[in-house]
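Yeah, one chain of the complex is gone here, protein chain that is, but the others are all in their spots.
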Amino acid sequence: MPLSPEQQAEIDHLRARARPTLRAVSEGMEKHLYRAHPVLDHGFVRAIDYMGDDSAIVQAARVSYGAGTKHVQNDEGLIRYLMRHWHSTPFEMCEIKLHVKLPVFVARQWIRHRTANVNEYSARYSILDREFYIPAPEQLAAQSSINNQGRGAVLEGDEAVRVLEMLKSDASRSYDSYEAMLSQEGQAGLARELARMNLPMNIYTQWYWKTDLHNLFHFLRLRADSHAQYEIRVYAEAIAGMVADWVPLAYAAFEDYRMGGVNLSAKGIACIRRMLKGEEVTQETSGMSKGEWREFMGVIG
Amino acid sequence: MPLSPEQQAEIDHLRARARPTLRAVSEGMEKHLYRAHPVLDHGFVRAIDYMGDDSAIVQAARVSYGAGTKHVQNDEGLIRYLMRHWHSTPFEMCEIKLHVKLPVFVARQWIRHRTANVNEYSARYSILDREFYIPAPEQLAAQSSINNQGRGAVLEGDEAVRVLEMLKSDASRSYDSYEAMLSQEGQAGLARELARMNLPMNIYTQWYWKTDLHNLFHFLRLRADSHAQYEIRVYAEAIAGMVADWVPLAYAAFEDYRMGGVNLSAKGIACIRRMLKGEEVTQETSGMSKGEWREFMGVIG
Amino acid sequence: MPLSPEQQAEIDHLRARARPTLRAVSEGMEKHLYRAHPVLDHGFVRAIDYMGDDSAIVQAARVSYGAGTKHVQNDEGLIRYLMRHWHSTPFEMCEIKLHVKLPVFVARQWIRHRTANVNEYSARYSILDREFYIPAPEQLAAQSSINNQGRGAVLEGDEAVRVLEMLKSDASRSYDSYEAMLSQEGQAGLARELARMNLPMNIYTQWYWKTDLHNLFHFLRLRADSHAQYEIRVYAEAIAGMVADWVPLAYAAFEDYRMGGVNLSAKGIACIRRMLKGEEVTQETSGMSKGEWREFMGVIG
Partner (left out) sequence: MPLSPEQQAEIDHLRARARPTLRAVSEGMEKHLYRAHPVLDHGFVRAIDYMGDDSAIVQAARVSYGAGTKHVQNDEGLIRYLMRHWHSTPFEMCEIKLHVKLPVFVARQWIRHRTANVNEYSARYSILDREFYIPAPEQLAAQSSINNQGRGAVLEGDEAVRVLEMLKSDASRSYDSYEAMLSQEGQAGLARELARMNLPMNIYTQWYWKTDLHNLFHFLRLRADSHAQYEIRVYAEAIAGMVADWVPLAYAAFEDYRMGGVNLSAKGIACIRRMLKGEEVTQETSGMSKGEWREFMGVIG
């Protein structure tokens, strides 16, 4: 359970107090504010604040396009047009701030998205809690034999037992040492900024993470993708669920053009044209390598 | 007068409709929302949306620092500490979105601040209005004789009259040609994306501009500074006034440490130490160049 | 002719002096260094410096992937894989610095690409030259009747003559006033930072512009595209020619996957699958709007 009773009480308190504002309000996001969506065994993601809604995207686009956009019949059509033609700046006019609790090895992937603002809990300053990510049995997968950065079948029997045992006992022992080194009972106590180096990367950290909708969509496209590691994908999926409520029109366009869309190379689109004219195209006549052809065939079904 | 009756009515309409939100609300900023603060002869700056308040800065800092900050007695002290020690990320947790109407030559300076989101009115797509910045007589200054990028005394008499006449007539004539080239009466009409190139850089454009508080402070430090060109400084000052109401604690710290603060070189601080010990220090014994010494003497008064 | 004899002599001088370096050297780019590629009537683009080559991309990718990439048979295959899967960070390991002379209205589009370093000639500090972009007759196009931000047929006869006359005479007159206002003969002389506002946006400016290869590809994809305004497209095309010589493998992958590639929506790829199975699909049964269907039909030829 990721939240303490005190934390839950604080959330309830914050949710009990609505105040008037003249700003754009997204009813869909208001219902998520502060609430912790559980992710993995001890993690969560919470929306703490947001700016803008679907109308803010349209409003910003209409400043850049002025009166000329009147022929676009409705907001949905304009938002879909913007998404289709990579007019990304109007989406940057929406902003979201999340509070995320996540394992360190997930945080290390996440932080590679540079266009965001971050305040992380500092293990140099404070002491981390004894909380580690231990995969559920159905996530304990073998190394993929065909993809160097992927998973294969789920581990079974003794092997699964051994792995779980090692993950748990090493985490426990490392944390015991962490506490022992920090302790000031009968000794000086090691500096926090040094002691933390003994902790394994499945320990949980937390941060405030703020980004705009355009960059958030980029994050979701990469991290909610089936090729992303499961442990970050579940965070992306939890966020995606909130975004769908926050900006439903933009999210629907994102789903159609980005999440569900595909990029085809010049060679790929040339093949499709030939195929639609009835030509039989093979890897040899496609101009593609075997790897490209395999991916291409996956796309066109 | 920068706003049409229709625009003013729209603002009044937006300000009449408060809605409940669970987010952090800044009463100080609510009173500015949508309102146009006039700047220069036809420009304005309006706050359209914001995220966060002084407490959001503290909250983000306390995630990074955890429980350890309890000894900081109050929010003001923590905010001042963060500002003093260049802990900039908590300030990035606040965001503001402005609608600005400004001359193109000012926009060209402004856009150099890259960490911001922008949607500008497109003269490729739409037709610009006949509005030009013509300096007020007291701003019609001569080239500075000591600073290549500064102003000297105000122009007087015939020269001032001639300059104003040239600015007005050239703007008017260029806009006449712009309209004549665009016109589709009895001719095809030049493409907008070409016709706009005939317009002078004192024509007004407008944009939505969104940035976080840390980057906004950086903008204000450079552009509300006495060395900034007057025509952008007045925008910075108008924005500063709103920020002071939005996040009063952060703004006060910014004023003390940034706007009113100074950077001293190693040589400068060494001189101050010698002076405080009673030593007579001159430019020759300071290790500074004449220019540095002059600036240094200006700082220590 | 964009270069003065003195400037050409300086370029010849720089090109005459090769020096030894231990860095990666791109022979293809060395032949371009310092040379001015003419663009438009008075503009140019010159490569001033570069960092890295195709091998630098591979080298960076192999740090991230370590020994595991040995099965990728060659650099070309790896570079194509990186491009296809949007692994953009290895491309960021190459950097280029350009010196560009360009009309202000083009500079205003260009600067919207924020992830770059820029030093522009300052008209606040210095005096601009009397050089204006005047379109060649074949570029003097009418407003498109179907695309608000596009061009239609070329202007003909009297209209073309009138437009050219207006562009030339307004530029000339504005520059005359600029000089008259700046003049210190018999008067104080207006400050440069004010006088510049009288100049039209087809005046030439220049800057140093530096960016990494990933962001440069993004720039080229948008600005060398057929929908980009002609006056910026010609710069993008001149740069593309140099990039093809600098990093030939990366550029070839970029051409196949980005410039020549297409993005299809989930709806689009679903239609293609149905079509390839022999189904007759129409706009009505596609789930697309008329605009999307028209664009889709354009893609699949």
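A, B and C are the chain letters, set down in written order, and residue numbers restart from 1 in every chain.
The rule is simple: contacts are C-beta pairs under 8 Å (C-beta built on N, C-alpha and C of every residue); 3 or more make two chains touch, one makes a residue touch a chain.
Remember, it's a predicted structure, so these values are computed and weren't measured experimentally.
Trainee: Of the residues listed, C:E76, C:E95, C:E255 or C:E295, which one is in contact with the missing chain?
Mentor: Counting the whole complex, the residue in contact with the absent chain is C:E95.
Trainee: Give the residue, chosen from A:Q8, A:S88 or A:Q229, that touches the chain omitted from the document.
Mentor: A:Q229
Trainee: Touching the missing chain, which residues of subunit B?
Mentor: 65, 68, 77, 80-81, 84, 86, 89, 112, 148, 222, 255-257, 259-269, 272-273, 275-276, 289, 291-292, 295, 299-301
Trainee: Quickly run down the residues of subunit C that touch the omitted chain.
Mentor: 14-15, 17-25, 30, 33-34, 48-52, 56, 59-61, 63-68, 89-90, 92-93, 95, 97, 99, 117-122, 125-127, 206-208, 210, 212
Trainee: Tell me which stretches of subunit A touch the chain missing from the display.
Mentor: Spelled out for subunit A, the touching residues are 103-105, 108, 111-112, 114-115, 118, 122, 124-126, 133, 135, 139-144, 148-153, 155-156, 159, 162-163, 166-167, 170-171, 173-174, 177, 180-182, 184, 187-194, 196-202, 229.
Here is the rule we use: only the chains that are shown with their structure count from here on.
Trainee: Give a one-word verdict, same or different, on whether subunit B and subunit C use largely identical residue numbers at their interface, taking over half shared as same.
Mentor: Both copies touch with mostly the same residues.
Trainee: When the C-alpha atoms of subunit A and subunit C are each averaged to a single point, how far apart are the two points in Å?
Mentor: 33
Trainee: Measure off the straight-line distance from the CA centroid of subunit A to the CA centroid of subunit B, and report it in whole Å.
Mentor: Using C-alpha averages as centres, the distance is 34 Å.
Trainee: Could you give the separation in Å between the centres of subunit B and subunit C, each centre being the mean of its C-alpha atoms?
Mentor: Spacing between the chain centres: roughly 29 Å.
Trainee: Which subunit C residues touch at least two other chains?
Mentor: Only 148 qualify.
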